[in-house]
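Removed from the display is one protein chain of the complex; every other protein chain stays in position.
After this line comes chain A, so read on.
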Amino acid sequence: MSQSDWDKNAVMQVIDSLKDKPGAMLPILHGIQDTLGYIPKGSVPLIASALNVSRAEVHGVITFYHYFRESPPGKHTIHVCRAESCQSMNGTGLEAHAKAKLGIDYHETTQDGNFSLEPVYCLGNCGCSPAVSIDGEVYGRVTPERFDEILDEVRAQA
């Protein structure tokens, strides 16, 4: 019986299907995060063993990249752009609004588990600043009012 609260079989399936690719580490980490929403600490030894590298090496890679996370995200992940183009269109005001509205800071998840908030440095939507993305979908020219509407839309989809 597995003691873990994550699906070891799913992780092993990802690892087995990708481990023979050249430079397999990032594809495996993406595969696990796509499947589970995060990379469980317990999967580190499995990856290390499959790729014949140390656990420290795997941990180092996971923590180097901002995108990879080691704890489960909320139901929806909101990325707010902090980069210059968005700043020129009141991006900092939008950041403050998002934090206040959700009652959380960056890298946190709302108590109801609905939303995680992350900063992002450019979504490539700089012609429509400021921009946020929710679950990979980008929104442009987001005013604080528009942000609230989008949250309502996303909640309604659930």
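FYI, a residue touches a chain if its C-beta (ideal position, glycine included) is under 8 Å from a C-beta of that chain, and two chains touch if they have at least 3 such contacts; residues count from 1.
Following the convention adopted for this analysis, contacts and distances are computed from a predicted model.
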Hidden subunit of the complex - UniProt protein name among "Amino acid ABC transporter membrane protein 2, PAAT family", "NADH-quinone oxidoreductase subunit F", "RNA polymerase sigma factor" or "histidine kinase": "NADH-quinone oxidoreductase subunit F"
Residue of A:61, A:78 or A:117 touching the missing chain in the full complex: A:61
Given A:10, A:128 or A:154, the one touching the chain that is not displayed: A:128
Absent chain, residues of chain A that touch it: 22-27, 29-30, 51, 57, 60-61, 64-68, 79, 83-89, 120-129, 131, 133, 136-141
